[in-house]
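One protein chain is absent from this view; the other protein chains keep their places.
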Amino acid sequence: MKDRETEQRLRREAKALLEQGKVDYIIGFETGSLKFTTTPLITKDKDSVDRLIINPFIVNNLSEYLTELKGRVGIVAKGCDNRSIVSLIQDNQVKREDVVILGVPCPGIIDLSKVEGLVGKDRDELDDVTRDGDKVVVTVDGEKKEFPASEVLFDNCLGCEFPTPQEYNILLDESSSLVADKTASRKGIETLEGMPQEQRWDFWEKEFSRCIRCYACRSICPACFCERCFVEESEPQWIAPVPRWQDNLIFQVIRNIHVAGRCTDCGECERACPVNIPLRSLTKEMYDLVDDLYHFKAGMDKEAAPLMTHYETTDPEDFIK
Amino acid sequence: MAIADISDRRRYLAQGNVYLPHIAIIEKIIDETPGVRTFHFNFKDEKLREEFTFDSGQFGEYSVLGIGEAPFCISSSPTRRDHLEFTAQRVGRLTNALHRLSVGAEIGFRGPYGNSFPLDFLEGKNLVFVGGGIALAPLRSLIWNVIDNRDKYKNIDIIYGARSPADLCFKYDLDAWDKDKSVSMATTVDKGDESWTGREGFVPQVLEQVAPSPDNAVAIVCGPPIMIRFTFPVLGKLGFTPEQIITTLEKRMKCGIGKCGRCNIGNLYVCRDGPVFTYAQIKNFISSEY
Amino acid sequence: MKQESEWEPKLLGFLCRWCSYAGADLAGTSRKKYPANIRIIKVPCSGRVDPLFILKALRLGFDGVLVSGCYPGDCHYQTGNYRARRRMAITKKFLEYVGVDPQRIQASWVSASEGGKFTEVVTEVTKGLKEIGPNKLFADER
Partner (left out) sequence: MANKKINKKNIAKLLGDWSKEFELFIPSKDEGIAKFAKWDGKDTSFLDWHRNTIVPPKAIFFPPVEEMFSFQKDKQSYHIELPSSDGQKQLIFGIRPYDANALTILDKTFKDTYEDPYYLPKRKNTVLVGLGCTKPYDSCFCTSLGGSPTDSANVDLMLTDIGDEFLVEGVTDKGRELMSMSSELEEATEADETRAKETKEATYQKVTRQLDTKDIEEKLLSSFEIQDLWEEIAAKCISCGICTLLCPTCYCFDINDELIKDRGTRFRSWDSCSFPVYTKMPMENPRIEKWRRVRNKVCHKYEFYPMNFDVIACTGCGRCVRQCPVNWDITQTLEKMQAKVQSG
């Protein structure tokens, strides 16, 4: 119900922005072509803003599109997306005055794969999935089943620190409360950390043997904004163009180093991966690592220097001989 | 119009596996410009050396084994067959490796691939060759071919240009054609230097000045995409119909045999259906895909 | 096949030309003995070292990588070594998490006058690499 009100307000605001010429584009979500899915809506047309929606499935991090659109953009942003936008501003990829941020306080997004796992049915076989506060109600074959939200939200949502956008032009709703489950959010990492070193490497060998080099992780990541990626360099050729696990793993390690301090743990890389490589067990580790080492959280302050271009004389160096 | 038929291309179905290169040996290397070299080569296998034939306009896939493979046209003429030639500009991983080779080195060669210039169609016609930079390579194969069968063709006009005098390729050919009374030659550079006494100006402009007649003529154009884009309208203005304009195109290629996908212009694959096309064949797609 | 005892680790050193490379030079001219296991690449600054270089070295079979630069505050380019410090920190820690023994990725500050320290660092790092054995990380069968 609350979503419906937010949605109405969003449509009004978006329409006004376009009508008043304050923005050239609106980026938001509309109903997708498959059951429960939503899809990005990128439009210049003031009539199509009536297709904008807010619901528990608005998963994409829309800031991905900011660097390729010319002109001013009104963009729907959840907490993590909002930080990605700020991070792009820090990196001079986007100008603050060119974006009108329509902030959506986010109570966490429903991970349909988890729902599928819990009820043993594919998403298109479900009658309905609704969010009701701390619960998610799934209707299958006419029968309602209730699950705690913490069981069906995306792992990264469970670890979300800032569900409500901090940097916005319009906040479409009051702040959202968390359904935090930090332990669940770090489950994959904890399991890995419990393994001996060699076993961890073996784990990643196995995972990256499946990689088909679709580069969806890179394509969907707002922090991967380079026009030309190191993997496509041929002189020197850093990464073998033949998709072997070794080079797939190097690619992903370097990608993580490149997005260190830019990654907001939006989880899009892992969600996009068509072969289920647990990429968030890498990105979240890096996210926590830079927080531990440098008390840096990506996209918190648009005036802050990007993590890796900056230094403190007091940075830890206990590892240096 | 008689662009060579697809069945022609099956002639050299290499020993069963089309992807296997033949080993060839570099016999001579000529520095054309600071970044462009012509390689003379011959097959290691003597039987193949005897039996190998090709037509002007066809290309091969050349390997530096361990580095990779890339397509280049065979730039020598089938009428001069003691060796084969190709010309490569140093622009990437493979061409860097090629340029590091010296005489005696082995390379891989697959081919010849693609169709060729339609000699039957050209016979008895006035020929206008328009070339730019390194793209004289495929034209040169045909130019020597027609010069070696001079009585079959009418007038021959060659308009060739490069960015600067230092960028002119095949200077030995340009000199020879200049001296050949049966050929009329216009060489131009975008910008000359102190010692340059010849023409200045872009190829399409020079073409407009030379203004060859379209009567019983065919224009054969090859150059960088930017030159091609500006040359077609000039030819149109001079009265050449799309059927009277022939070009040979270059695209990124991997397989060379119409499978790997990347060299398409619309439904045509440059490697399989070309590289020689009439403007009529490609005009629907060329404006936005080339 | 080589006996395990004959195996000698291969260490790749990226040395800043202003400090550590000069330090290595000094170690040589003052006839200090350091293990011949190190192959040295001179870089303009420790800040030049891209984490990719480290991964690539391990991928090509080096058993360890040492990045060595000027002490904090001494960088010829003012801040290069500070940036290197952050990069090395996250590279080393992150790779440890992924499953690379941290001994394989080493960093040091060695000034132009520290021929002795350079000798010590290389000796110590080489010793560590001998203990952990050959780098088989990228081998198809380990």
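Chains here go by letter, A, B and C, matching the order in which they are written, and residues are numbered from 1 within each.
The definition used in the following text is that a contact is a pair of C-beta atoms (placed from the backbone, for glycine too) under 8 Å apart; a residue touches a chain by one contact, two chains touch by 3 or more.
Quantities reported herein were computed from a predicted structural model and do not represent experimental measurements.
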Shown chains that the omitted chain touches within the full complex: A, B
Option touching the unshown chain, where B:I67, B:L174, B:V210 or B:A280 are the choices: B:I67
Candidate in contact with the missing chain, chosen from B:I143, B:I257 or B:I282: B:I257
In chain B, positions touching the absent partner: 6, 9-10, 13, 16-21, 23, 63, 65-69, 89, 91-92, 104-106, 108, 224-225, 250-252, 254-255, 257-262, 264, 266-267, 272, 284-285, 287-290
Where the missing chain touches chain A, by residue: 32-35, 37-42, 60, 64-65, 68, 122, 124-125, 207, 210, 212-216, 218-220, 232, 240-244, 268, 271-272, 274-276
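The definition used in the following text is that only the chains that are shown with their structure count from here on.
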Chain with minimal offset from the mean of all protein Cα atoms: A
Centroid spacing, where centroids are CA-atom means, of chain A and chain B in whole angstrom: 50
Separation of mean Cα positions, chain C and chain B [Å, integer]: 51
For chain A paired with chain C, centre-to-centre distance based on mean C-alpha positions, whole Å: 36
Contact set on chain C toward chain A in their complex: 51-52, 55-56, 59, 72-73, 79, 82-83, 85-102, 106-109, 121, 124-125, 137-138, 142
List of chain A residues in touch with chain B within their complex: 234-235, 237
Interface residues, chain A side, partner chain C - complex: 192-193, 197-204, 230, 238, 246-247, 249-250, 253-254, 256-257, 260, 282, 285-286, 289-290, 293-294, 307-309, 311, 313, 315-317, 319-321
